[in-house]
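Here's the structure, in structure tokens; my notes come after.
Omission of a single protein chain aside, the complex is shown with its protein chains in their original locations.
On to subunit A.
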Amino acid sequence: MGPVSTPSLEVSGLAFAYPDGHQALFGVDFSLARGERVALLGPNGAGKTTLVLHLNGILSGGVGTVTVAGLPVDKKHMAEIRRKVGIVFQDPDDQLFMPTVREDVAFGPAAAGLRGPELEERVDRALTRVGMAEFKDRPPHHLSFGQRRRVAVATVLAMEPEILVLDEPSSNLDPASRRELADILRSLDVTVLMVTHDLPYALELCPRSLILSEGTIAADGKTAELLADDELMRAHRLELPFGFDPRSVTMGA
């Protein structure tokens, strides 16, 4: 773990068109250093989801390369890549498909071949990190939405990923659940890429942001500076909530 070790994620020249001819990405370049928390901002239809699905090789076949911790995303390394890139999807009901919380969290590591006490330990550790250890034997649909979102994060943490990708992590959360999730995300020591519309949340959690607009990275810089640049924000249909001034927020650490 040297200070200038291989980046967690490196995307270069990524372009992609769907089979129906709709081109979603036009050459995307960026790189995330290990341990960084970065927000990926962009209006609807900017290609955010398309980009996310490239990170673990669900979509491929376009131009350009994606490299995760030095490993290229291709057919040969797929199992390894899927373990290293943990995606938390927007709707926890899609993410949690097993009958109990425990089995769901165990799914990823078990698919990677873990068994017995080692598997159990991995499940416990992941659930403890999101504060859901006592819900282990509950069916997911008996949990509140915020709890389900946290379990969804645990299902991915259990795979001990190199990079955690969150798709709209704050959507549908009440303010308390939102803060709890922020505390959890801050406490993790993995690289985080957070796809979101929620600009205050990005400012709260991610020192750096990327703006994806019309299939390219339109801006890459300090979140506070990007949000304060009115012209840039307007140009990419990014709007701050009423009364929110990024300049008046003082960030701790």
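The rule is simple: a residue touches a chain if its C-beta (ideal position, glycine included) is under 8 Å from a C-beta of that chain, and two chains touch if they have at least 3 such contacts; residues count from 1.
What we mean here is this: contacts and distances are computed from a predicted model.
Undergrad: Pick from "Cobalt ABC transporter permease", "Aliphatic amidase expression-regulating protein", "ATP-dependent helicase" or "histidine kinase" the UniProt protein name of the chain that isn't shown here.
TA: From the choices "Cobalt ABC transporter permease", "Aliphatic amidase expression-regulating protein", "ATP-dependent helicase" or "histidine kinase", the unshown chain carries the UniProt name "Cobalt ABC transporter permease".
Undergrad: Touching the left-out chain: which of A:47, A:108 or A:169?
TA: Among A:47, A:108 or A:169, only A:108 touches the chain that is not shown.
Undergrad: Of A:26, A:89 or A:145, which sits in contact with the chain we cannot see?
TA: A:89
Undergrad: Determine which one of A:6, A:60 or A:100 touches the chain that has been left out.
TA: In the complete complex, the chain left out is touched by residue A:100.
Undergrad: Per the definition of touch given earlier, which of A:22, A:75, A:141 or A:247 contacts the omitted chain?
TA: Spelled out, the listed residue whose C-beta touches the missing chain is A:141.
Undergrad: If the hidden chain were put back, which residues of subunit A would touch it?
TA: Contact residues on subunit A toward the absent chain are 53, 56, 58, 79, 82-83, 85-87, 89, 91, 93-100, 103, 106-108, 110-112, 115-116, 119, 139-142, 155-156, 159.
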